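What you see is the complex with one protein chain gone and the rest in place.
Here is chain A:
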Amino acid sequence: MIALVRFKLAAYARSHRLFQPMIGLFAMLAVFYSSTVPPGSELSSYADSAGLLVVVFAWAARGLLDTEPATQRLISMTAAGRPGREVGAGLLAALAVNLGMAAIAIVLPLGIGFAAMPSPGDLAQGVALHLLGLIAGTALGMLTSTPILSSPAVSMLALFGGYLALLLISLTPVGRFTVPIMPWMRAANDGALGEALPTLAAATLFWSVAGVVAYVRLRRTRP
């Protein structure tokens, strides 16, 4: 399956589709860190970054999964031995790309965004939030990829509309039970992220896994 992951990553890189979310990533980071973050506010910045980059992670995952033409996916399924391996390789490749983008979002402000180095605890929580963001974004990207939504217009609308819906719902009282983007931003601002993180992570992981399971089930008849 690793060879198939490498094939998908090579196709993605050579197709130049990677540029689109990368431009989005750097544009967002430029806005986030246009003024230096004062000491003590690093975790709050990381929480905003992780929450707002979910849409970029979704865009990257969707672009990667849509790079292979539909018929090539059929060839890849038989070459890999069974369809599940092709679906799994797509998931791993999307996570790999988003891990790289999340790493940039974590490391870049250490050099040019923060006035001082964050504490190890804040850095760890920032990494955790970006991991949650990339997992949620990858799931959203998978559900809006071509095998699931064949119309590019509907797909883009679902991707950006879905992200907006996540943001708006997470503002409401039921927000903690969906992907809690706003609650994790608020908790970081209030200095209460440490105790809230397990609950926030559980809700994010639950919905992300549900999204991936739905994608895998739908792909059974949408190769």
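FYI, a contact is a pair of C-beta atoms (placed from the backbone, for glycine too) under 8 Å apart; a residue touches a chain by one contact, two chains touch by 3 or more; residues count from 1.
As a convention for this text, contacts and distances are computed from a predicted model.
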Missing subunit (named according to UniProt) among the choices "Raffinose/stachyose/melibiose transport system permease protein", "3-oxoacyl-[acyl-carrier protein] reductase", "(2Fe-2S)-binding protein" or "ABC transporter": "ABC transporter"
Residue among A:4, A:43, A:108 or A:131 touching the omitted chain: A:4
In chain A, positions touching the absent partner: 3-4, 6-7, 10-11, 14-15, 68-72, 74-83, 220-221, 223
